[in-house]
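What follows is a structure written as structure tokens; I'll ask about it next.
Only one protein chain is missing from this complex, and each of the others stays in its spot.
Labels for the chains are A and B, by order of writing; each one numbers its residues from 1.
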Amino acid sequence: MSTPEDHQNAGEPMPGAPRPGAAREGTAQTSAEQAAPAQTGSGQPGHVGRSEEDRSANLVHEILSSSWLLSLLALVVALAVGGVLIAAADEQVQEAAGYLFARPTDFIGAAWSAVSEAYVALFHGAVFDGQSATFTRSIRSVTETLTVSTPLILAGLGVALAFRASLFNIGAQGQIIMGATFAAWVGFTWHLPVGVHVVVAVLAGILGGALWGAIPGFLRARTGAHEVIVTIMLNYIAVYLISYLLITPAFQRPGSSNPVSPLLDDTALYPLLLGSGFRLHAGFLVAIAATAFVWWLLNRSTVGFRFRAVGLNPHAARTAGIKVEWAYVLVMIVAGGLAGLAGTAQVMGTEKYLTAGIAASFGFDAITVALLGRSRPIGVFFAGLLFGALRAGGVTMQARTGTPIDIVLVVQSVIVLLIAAPPLVRAIFRLPAPNSRPRSARPAAVKEAQA
Amino acid sequence: MSTVTAPTQGAASQGAVGGSTPGSRKAPITYAVLGLFALVVFGLLGQPGSSTFSVSTRTDLFQITPIGVPSRLTAIVLALVCLGLAAFAALRAKEGRRTPGWVAGTFAAAFVLAFLTWAVAGESIPFTGLLQGTLFLAVPLVFGALSGVMCERVGVINIAIEGQLLAGAFLAAVAASLSGNVYAGLIAAPIAGVLVALLLAVFTITYAVNQIIVGVVLNVLVVGVTGFLYSTVLTVNASSWNQPPGLQRIAIPLLSEIPVLGPVLFRQNLIVYLMYAAVIVANIALFRSKWGLRVRAVGEHPRAADTVGIKVNATRFKNVLLGGAIAGLGGAFFTIGAGLAFGKEMTAGKGYIALAAMIFGRWSPKGALGAALLFGFAEQLRISLGIVGTGIPSQFMLMTPYLVTIFAVAGLVGRVRPPAANGTHYAKS
């Protein structure tokens, strides 16, 4: 039953998952805009004259309250938090802190050099290394970033897609593992012609991830079992399953006592994009294609329309004839398939054989990628690039300055926390709230129109 | 994203009306299937010979000779017990009555014993060691699950248990190492847990960020921070930063001399005794006290609680912090409790098993204890059987807690019902 208060509260931010901002920000503006003609009385003329004047102020406000700025500021804060940790753990800084009040400049200098060296190394490792001897080596950084981004983007898309149908897919880790397992098995067991082999292996990878994703989808649809719990549990089950498989004859490398698989056939590997000097492989093109596909799926396809409808209001979706349970299963199948693709990128591109650690922590990082990308395909793509850059740069940073790569996890998680709580970022930087402009600017504009 | 069992198709009102469904046939069927499985696999297809359980340790006051039983016969008898319980549950379901709680417990015990006799056929297994290991592995799970209970009973999902355990383990090790006093570690651990919980509370309660998101991200954050500090400060200066003293075992006079159980339960360190106390106090406080009534009201129907003057968000905040302290203390068991130095990501997903134990224990301290012991037992079994050597790959033993939890949330082992407002943000107006 709807209460009288229902529509009054409709304009208030809804608690819950950080839904893409559009609908919410649109709400605040439009309700104010609706009120405008009524207030001016004369309606149209006042409205037109005002909008021209307001445009520049509007633009500034748009920028100040936009999600892009928030993301940028979140990154700044996160790097600052990381910087504090780096400085605190640096021995020279600790030493200088001992006589902080005697020579504070020493302390500041030591802290600055510790932090800046680490971050410069990170940048070199992630984007462009100007200090390298050769051009090839200096652009290797960016190709490493793209290589590391590939599984992040793919798995991030899977998590994001499920989010849009209001399912929390914490299970990308397990889905990556299963995708990699299936793809690897096809890759080293079957010996197929060039071209065919890689395609079949990719399809197997999708299948593996999709199967693992289908389980929580199915259980949610049939029994109401919560997907968060089921996917977390399935992550662990996948880890133990792959550890077991890797000591069975079907998977273990002949002659090896380690739990590793044989190398995949060359025909089953993603082609390298920039020759043998770089690890960058065609999996990255798959990630681009997958981003485009998910964009189309969500924004232009009937299936995506159903996913979104089910995610936002399953009751209304059901009443409109949408099969909600089937949507849960299907979205988890697609999400799992995308994570499975991330598994193929790992096993058919980067690693070339299967180990129990094939998924690294990509499945968990994918959750942060999806959150930072606000569950939108394009956003996920760039968030994946950013976190890929942090990770690739982190390796260089660790090698050059000894700063442990764990700092990347700190930066990553602080970014996501801040992104999820815009009021906090606004409070830190004293920014205007997104709907403060219409209200404060309105009276002046109305008066002008009346005069 | 509010409840752990969303109402199924066409039964939207179910959540509000029908709780535990007496007369459900799922449980009896599950029992019957498992019982038959036990009968066939453990019993009829089992190896002949005898299974030996050694009970006493050499230091025991009372020495008990190892018990040897005929493997097949024992397994068959235990499987029949399982089937009998299944029949009983079916009868109750047919009459439309609820199956009493002891049925599940007895069934689990009989099934596990049947499995054990089958697995150690022709071999010997130290029973006391099995129990000791079980308790040892269960301690952090119990604390973690209790933390989950404290949070979820007020409607805040705590995925960050893992992070709280890890933070507790870290700070306990560091504080105990730096001060040279193990009790400093014992005090520092809950503080670390509270700090993680504070972030959880601020982001979920103050800023209304989705609870699952915050939990997942906090785990990453704690792994990052502790991992970073471990690789820098703790490694460089290991002798002063990461060599914590361990807690002493305290044998409780008389109690520790009880055969079998005495050494297991009452020759333990302070953290274990604190665990016993925590479970008992939490169980009484939640279900018998004024505080507990209010806490549960906040988790079930926050608006109703608000309308009788209970401060919903303050209650939530306090409980989340309390939960953090409990999990932090549990984290201390990894380092000072076990006499180990801190290691990177040393909690290794125990926080998630604790979450599972909380669900399997149906959001009650007592149930969480039982579930944690069961999960601890499964892991200890893997270790013990690994020594004895059986046909079961250890990986499958390790999967048990996770599989069991999936079965639990899928409603195959009776219906689990989380607090109704779990996962929701409460805004007054």
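Simple rule for what comes next: a contact is a pair of C-beta atoms (placed from the backbone, for glycine too) under 8 Å apart; a residue touches a chain by one contact, two chains touch by 3 or more.
The definition used in the following text is that contacts and distances are computed from a predicted model.
Q: Looking only at the UniProt record of the hidden chain, which name from "ABC transporter ATP-binding protein", "Cytochrome d ubiquinol oxidase subunit II", "ChsH2 rubredoxin-like zinc ribbon domain-containing protein" or "Aspartyl/glutamyl-tRNA(Asn/Gln) amidotransferase subunit C" is the right one?
A: UniProt lists the chain that is not shown as "ABC transporter ATP-binding protein".
Q: With touch as defined up top, name the shown chains that contact the chain not shown.
A: A, B
Q: Give the residue, chosen from A:Arg253, A:Arg279, A:Lys323 or A:Arg400, that touches the chain omitted from the document.
A: A:Lys323
Q: For the chain that's not shown, point to the residue among A:Ala309, A:Val334, A:Ile405 or A:Leu431 touching it.
A: Once the missing chain is taken into account, the touching residue is A:Ala309.
Q: Just to verify: which one of B:Ala109, B:Ile310 or B:Leu403 makes contact with the chain not shown?
A: The one listed residue touching the chain not shown is B:Ile310.
Q: Could I get the residues of chain B that touch the absent chain, sorted low to high?
A: Within chain B, the residues touching the omitted chain are 9-11, 13-14, 16-19, 21, 284-285, 288-291, 293-294, 296-297, 300-301, 303-311, 420, 428-429.
Q: Take the complete complex as the reference. Which residues in chain A touch the chain that isn't displayed?
A: Interface with the chain not displayed, on the chain A side: 1-11, 19, 23, 26-27, 30-35, 296, 300-303, 305-306, 308-309, 312-313, 315-323.
We take it that only the chains that are shown with their structure count from here on.
Q: Show which residues of chain B lie in contact with chain A when the two form their complex.
A: Counting only chain B, the residues touching chain A are 1, 3-9, 12, 159, 199, 203, 207-210, 212-214, 216-218, 220-221, 223-225, 227-233, 236, 349, 352, 355-356, 359, 393, 395-396, 398-399, 402-403, 405-406, 409-412, 424-425, 427, 429.
Q: Which part of chain A faces chain B closely enough to touch in the complex?
A: Chain A reaches chain B through residues 9, 12-13, 15-18, 85, 89, 91, 166, 168, 170, 219-220, 222-226, 228-230, 232-234, 236-237, 240-241, 243-244, 247, 315, 324-325, 364-365, 367-368, 371, 403-404, 406-414, 416-417, 420-421, 423-424.
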